[in-house]
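Only one structure is covered here, and it is reproduced in the block below.
All protein chains of the complex are present and in place, except for one that has been dropped.
For reference, chains read A and B in written order, and residue numbers begin at 1 within each chain.
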Amino acid sequence: MKVESLVPRSGEADLSAVLKQVGRASSPPPFSEAAVDFCAAFATRLGRDPQARRYPELTALAFWIRRAELERLRREFAALENDSLLRAPRGLVFHVPPGNVDTMFVYSWLLGLLCGNRNIIRLSRNRDEPVEILCRIAGEALAEADPLLQAGNAVVSYAHEAEINAALSAACDTRVVWGGDSTVALFRHFPLAPHGTEIVFPDRFSFAALRAEAVLALDEAALAQLAEQFYNDAYWFHQLGCSSPRLAVWVGTADACRAAGDRFFPAVAETVRRKHYELPAAARMRRFTFECESILDRPVAGRRDLGRELACLRLETLEDFSREHCGGGLFWEYFAEHLGEIETMLDRRDQTLTHFGFPADELRAAARAWNGRGLDRIVPVGRALQFDRYWDGMDLFAALTRCVAVQS
Amino acid sequence: MSASVSTLKKAFQDGLAIPADTDFENLTYRGIPQWDSIAHLQLVMEIENNFDVMLPTEDVIDLSSFQKAREILAKHGVTLEA
Partner (left out) sequence: MTFEQLLELPVYGVPQADKDRILTAELNELTAHHRAHCEPYARLLAQLAPGDADANAPWETPYLPVGLFKSHALASVPPEDVQLVMTSSGTTGQQVSRIFLDKETARRQTLALSRIMQQVLGPDRLPMLVIDARETLADRRNLSARGVGVLGMMNFGRQHLFALDAQMALKLDELKAFLAQHGDKPFLLFGFTFMVWKYLYEPIREMGLDLSQGVLIHSGGWKKLQEQAVGNAEFKAALRQACGLRRVHNFYGMVEQVGSVFLEGDDGHLHPPSFSDVIIRHPETWEVLGPGEKGLIQVVSALPRSYPGHSILTEDLGVVHAVDSPEVERMGKAFEVIGRLPRAELRGCSDTHAFGSAR
């Protein structure tokens, strides 16, 4: 079985050779100096690469794996261990990142690597420029890294070959499957080793809650900043990231909610223009069609048309709220009197709530009240896409390691 | 540790992609179009790399002007000389 090897070397490779090499490499301990140095070097190269700097999501990735952040992660990891409990790597981790969120494979890979695992990452055949940039820089950084890491990590690409998926699934100790419901369902066909574990990331939905009075109280500069943060959350992945907000819940009196929306969305549209966000013509067409379908099928009570950049449909109720969405700058709006009102619409697909204008204790109280329903992350507007070890309700440090009890 | 103020200027120049003759002393976050939320991340990385420091999140948020950058560096034991 042949695969295309992308990192550490590019070219055709035999799957069994890749498996043999990665499988036989030794595992360094979690947060080894070699692993931290490699990630930091990756970050530095990525941050300075002129080609990479054209993509904000690559800058955000570089920031996330810079040395200061790695140091923070290392301390957090250390807190998981004590005198009688060690955290050991799972072994070989097979990563199936989403084909379409370009940076995700690096987050997935590096978390696996920092935890001490050996890693095989499967990329799809259709790769956009950011992925090619990342593979190039990863290759450069790995070439200068500890040979242990060079032997124990491989990024490969192949088409739909079921045999390869099956072989890697059987060989790995942990399989990490991104890419939503369909990809998760597909990989369930490929058995894992009896001891194998699986981390899956199914389809998710995310939204924002903004306190109307707080938005109305902003001065122009602060409004522009909030709009830019919201833009970053929503538009980087055409609003199709699992954490991208697609619904804006305004909290306040109906008048305040309306006024806040009238102020906020034009500012967002202005940011979208300023950032030269490009929505493909076909995607705008699909958005418009989806809007029309929604007007006919959902309790739509109002619409904002801010041209190419943005459209909003206000929903009368969130009862039976359908999470289907077209992406590309369409926002549901809903006016709520209290944050607690959204409780009944929440379900397990809901991942990230980005918030603005709420006191911390109100957020914590809400999270507690909603605990049996949904939402895995409650973060300020602007941090929707900020990846973290806690994702989709899991602690990935814990999921990517084993507990070893040591009693003396 | 002491370093040159020109090193900090260089970090701003590279991080924000701005010209060398910028009025650095009066630079503020979002005061110029180039210093947006993404360029801010670049700036932090440049400062960290050039001065070999690690800025915790509060400093990252606090870093809102050239002057602030001096203060933050001082806090991390870096004094700047002209």
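Some points to look at:
Basically, a contact is a pair of C-beta atoms (placed from the backbone, for glycine too) under 8 Å apart; a residue touches a chain by one contact, two chains touch by 3 or more.
As the structure is a computational prediction, the values presented were derived from the model and not from experiment.
Across the complete structure, the visible chains that the omitted chain touches are A.
Residue A:186 is the one among A:18, A:167 or A:186 that touches the chain not shown. Within the whole complex, the absent chain has one touching residue among A:33, A:293, A:316 or A:337, and that is A:293.
The residue from A:55, A:77 or A:178 that touches the chain not shown here is A:178. The hidden chain makes contact, of the residues A:308, A:373 or A:402, with A:308.
In the full complex, subunit A touches the omitted chain through residues 98-102, 104, 124, 128, 160, 162, 178-183, 186, 189-190, 201, 203-204, 237-242, 244, 279-286, 288-289, 292-293, 295-296, 300, 302-303, 305, 307-308, 313, 327-328.
Here is the rule we go by: only the chains that are shown with their structure count from here on.
Centre-to-centre separation of subunit A and subunit B, using mean CA positions: 28 Å.
Considering their complex, residues 43-44, 47-48, 53, 56, 59-60, 62-63, 66-68, 71-72, 221, 224-225, 228-229, 232, 274, 382 of subunit A touch subunit B.
Contact residues of subunit B toward subunit A in the complex are 14, 17, 30, 33, 36-38, 41-42, 44-46, 48-49, 54-56.
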